[in-house]
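The other protein chains are all here in position, but one chain of the complex has been omitted.
As written, the chain order gives the labels A, B and C, with residue 1 at the start of each chain.
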Amino acid sequence: MKYNFRNDYTTGCHPDILQALIKYNMDEEDGYGDDRFSKSAAALIKEKVQNEQSAVYFVSGGTQANLTIIASILKPFESVIAADTSHIYVHETGAIEATGHRIQTIVSSDGKVKPADIQLQLNKFEEVHTTMPRMVYISNSTEVGTIYNRAELVALSEFCRQKELILFLDGARLSAALASSENELTLADLGKYTDVFYIGGTKAGTLLGEAIVINNPKLQDNFLYHLKQRGALLAKGRVLGIQFLALFSGNLFFDVGRHANNMAQKMAFSIANLGFSFLASTTTNQIFPILPDKIIEELQKDYLFYIWRSVNEQASAIRLVTSWSTDESAVDEFINDLKGYT
Amino acid sequence: MKYNFRNDYTTGCHPDILQALIKYNMDEEDGYGDDRFSKSAAALIKEKVQNEQSAVYFVSGGTQANLTIIASILKPFESVIAADTSHIYVHETGAIEATGHRIQTIVSSDGKVKPADIQLQLNKFEEVHTTMPRMVYISNSTEVGTIYNRAELVALSEFCRQKELILFLDGARLSAALASSENELTLADLGKYTDVFYIGGTKAGTLLGEAIVINNPKLQDNFLYHLKQRGALLAKGRVLGIQFLALFSGNLFFDVGRHANNMAQKMAFSIANLGFSFLASTTTNQIFPILPDKIIEELQKDYLFYIWRSVNEQASAIRLVTSWSTDESAVDEFINDLKGYT
Amino acid sequence: MKYNFRNDYTTGCHPDILQALIKYNMDEEDGYGDDRFSKSAAALIKEKVQNEQSAVYFVSGGTQANLTIIASILKPFESVIAADTSHIYVHETGAIEATGHRIQTIVSSDGKVKPADIQLQLNKFEEVHTTMPRMVYISNSTEVGTIYNRAELVALSEFCRQKELILFLDGARLSAALASSENELTLADLGKYTDVFYIGGTKAGTLLGEAIVINNPKLQDNFLYHLKQRGALLAKGRVLGIQFLALFSGNLFFDVGRHANNMAQKMAFSIANLGFSFLASTTTNQIFPILPDKIIEELQKDYLFYIWRSVNEQASAIRLVTSWSTDESAVDEFINDLKGYT
Partner (left out) sequence: MKYNFRNDYTTGCHPDILQALIKYNMDEEDGYGDDRFSKSAAALIKEKVQNEQSAVYFVSGGTQANLTIIASILKPFESVIAADTSHIYVHETGAIEATGHRIQTIVSSDGKVKPADIQLQLNKFEEVHTTMPRMVYISNSTEVGTIYNRAELVALSEFCRQKELILFLDGARLSAALASSENELTLADLGKYTDVFYIGGTKAGTLLGEAIVINNPKLQDNFLYHLKQRGALLAKGRVLGIQFLALFSGNLFFDVGRHANNMAQKMAFSIANLGFSFLASTTTNQIFPILPDKIIEELQKDYLFYIWRSVNEQASAIRLVTSWSTDESAVDEFINDLKGYT
């Protein structure tokens, strides 16, 4: 096997992060997030989010972030609205329902949620006899690689505030989103337009870790108890703090996303030049080219990637994912091999 | 502040583990535990456990291990019996009850559970109207630093099998237990006498991670689904695999425990020589000397440690914990300072 | 207000049931279902179900039956497949999710579930990362008044057994279903083709109560513990036993359904004769005529009923429901008034 384009977590951590882990390894610090690294990283993130009221917490992974955030906010009879492509609906083994809450799904072709879709769910509400929609879950970039532009996020935010819905943005792929060539959003926008979001570390070059940012002060009460109860509070919280410090001390978080996006978009450009079309148009580190099944078979001999879905009897869309560690030579080799098969 | 004796997770990871993380950082591997490191580490542990039927899984932390194991095994109306000193009862913010299960506590002065205590709980059972006890939770070393000898573990194991109770051993502190000068147990004994146990990495020099070993095949069914649903399955599972590989390729797991124990026992010996008594007699890395409150105040100026509980109007028991990273000079300095105050 | 066609629980209990409650009121019996009435009623139902392995339990209401049955059977990571019109999805305030389980919905125009719909859900399964479908929930009559014929039930049953799915039939409206002029099914069929079902009392003339019949012996283990834990075990279980004894000692259960159906179908016949169409064709006690909004407004002055949904700018479908206590004169008066408005 030459290269792995299956996902953005095939390698360890970015060298700069590794250096930070090495540098601070022997420093003595308190546990459970009370270390100076976690405090500094939280302060740094808060600064970039530009919301005085925000609070920052670190956890190990995305599903853990999603289930803890949602379960900490919703009352037993409240539900969350999400796209039918959303990670919480498709790939978390019912983690949200396991905390007692329904996900009300909306059909989404591009992975995004729009106010009109939410309204359709709100229309289904009947007093006492149905769950009460209380939260909207979105992801940026989405599970299919698309991103929200500013107007879309602002519209969602305004709609949610008007309807008293909590807006929660899953940023497991935020590095790729904010580094996209078409991105219009900043961390400060997320601090302003969402009630809560998280910044993915795992897909942005850390060994593990997501930074939860709760902007709405009403949602911060006793959040640490929820984290502890869900097994999401690491004894050596420093491991998360050090890594996020490395990500946000300089521009690493954005550089990592830019490289990943560039690699994917280089592949996309070449694939398009070869005359192939795509399931969706993306500007991030996930691309979904449609290729003849025969060519896919050939590529599979040398490369790891997922077949996303069959498009017709002779062709399928595949998913190619790049990361901070994708070498340009791997991309070139893939393109070259693909040219050879066409 | 000179030194921190609060717990065994004040520093990062053992240098050998750090070397392994550095060495394998750029290797491409599959996610969610399907990497070659996790597979090798699991195979290695299984070899030491000497039970062909055992299955090994890695998770981030102890509470996560406890809640996932217990919730995966118990039916909704079943309960777990544990000591009133147990971590699941005292320090996990109700994580077990949050999964729907009662902990039936037994009074324990030494942190251990005995068959007679379990029987008292079984006697409370009334058909339909009470929960049904189905599991016994023990920890080794216990939360108060004591360890189980072979006869105790065998007796518990036999009693549990006779009563159709699952025996679960929390090994967050297993490194200290197995390295104790009085230890009689091996990993193979745990593979034979328990249904499920876990091997703590966090307190044994890893950045994070616990290795769950399920010996009873009936309890292994779909365990990965439980892990995923609880947010306990890391995308970069390799991070756990690499570290446990480092712990168990040689003797690191035991060396780490031995050093921690030696440091604590050196302090205990000196404190005893100064004429002070202890709340309990331990042979691991936690000691509980009883000191005059005035001396404690002095020590607190230079050292971090917990005051465990008041013993009388002028004296309290404190808890001193050491780890793989405790330098002997820190121990000597503490002893020297204490001598100065007496 | 002249009459109430909103639902089938507008009055108390059928006179025969009331007589039984009066007759046995002062008899001393044990509690929690251990009374002779509950035992006799269970034996009687088992006889009619004609399955030696079946076990019968009584609970207060439908949601309670649904949530207890489903939560007692599914493991934490397992889900239930149901129509998007199903009571558990539409009208139980997230009761199933509150027990930790996802409902995977299929789009259904007639309230029924077909094997092909189930297969579509099964196709979405991905190991470890999705919930595992384990149960299929159907209702008869459905929430939109339709019924399953024998071929449909047999096909579902065979499909489920082949796919190792539990088939659960919600019989809250079973009285109407089995008394329908087009019904082909018997209680014995339900005993044969489902794993578990329940017989609705509330909509069949009792003050309250549903009889759960678990045919699959594997699903009976400790079911009483689940009932007790969910608050579903009445101290005076006799209240349920006496009423079901009255329903099944003779033909009352079927007579009640027949009368309700006759009343609804008489209305349907007359409404059709007036030239109006229906949202769906039903043969039970629920009909969904489409009427001009102006006429609906007139009718609302004298009758209680739900407007089901708007059909076009000038017309809506309404739902009319009848029961054992619907007087034919009420039906006649409604028809007469409707004629007057057309």
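Heads up, the rule we're going with is that contacts are C-beta pairs under 8 Å (C-beta built on N, C-alpha and C of every residue); 3 or more make two chains touch, one makes a residue touch a chain.
Everything numeric here is computed off the predicted structure, so don't read it as measured data.
Chemist: Thinking of the complex as a whole, which visible chains are touched by the chain that is not shown?
Modeler: For the complete complex, the undisplayed chain touches A, B, C.
Chemist: Based on the whole complex, identify which of A:Lys75, A:Lys218 or A:Arg309 touches the chain you can't see.
Modeler: Checking each option in A:Lys75, A:Lys218 or A:Arg309, the one touching the absent chain turns out to be A:Lys75.
Chemist: Of the listed residues B:Glu97, B:Glu184 or B:Glu333, which contacts the missing chain in the full complex?
Modeler: With B:Glu97, B:Glu184 or B:Glu333 as choices, the missing chain is touched by B:Glu97.
Chemist: Out of C:Leu207, C:Ile296 or C:Leu320, point to the residue that touches the absent chain in the complete complex.
Modeler: From the options C:Leu207, C:Ile296 or C:Leu320, the contact with the absent chain belongs to C:Leu207.
Chemist: Out of A:Met132, A:Leu219, A:Leu274 or A:Ile335, which residue would touch the omitted chain in the full complex?
Modeler: Answer from the full complex: A:Met132 touches the omitted chain.
Chemist: For chain C, which positions touch the chain that isn't shown here?
Modeler: So the residues of chain C touching the missing chain come out as 3-4, 6-7, 9-13, 15, 18, 21-22, 24-31, 60-68, 92-95, 98, 202-203, 207-208, 225, 228-236, 238-239, 304, 325.
Chemist: In the complete complex, the non-displayed chain touches which residues of chain A?
Modeler: On the side of chain A, residues 32, 71-72, 75-77, 128-129, 132, 222, 224-226, 228-229, 233 touch the unshown chain.
Chemist: Touching the hidden chain in the full complex, which residues of chain B are there? Just list them.
Modeler: Chain B touches the missing chain through residues 76-77, 79, 90-94, 97-103, 126, 128-131.
Simple rule for what comes next: only the chains that are shown with their structure count from here on.
Chemist: Measuring from CA centroids, which chain ends up nearest the centre of the complete protein set?
Modeler: The chain sitting closest to the overall C-alpha centre is A.
Chemist: So which chain is the furthest away from chain A, centre to centre on CA atoms?
Modeler: C
Chemist: Could you work out how far the Cα centre of chain A sits from that of chain C, in whole Å?
Modeler: Once rounded, the distance between the two centres reads 43 Å.
Chemist: How big is the gap, in whole Å, between where the Cα atoms of chain B centre and where those of chain C centre?
Modeler: 51
Chemist: Two-or-more-chain contact residues of chain C, please, as numbers and ranges.
Modeler: Each of 76-77, 128-129 in chain C touches at least two other chains.
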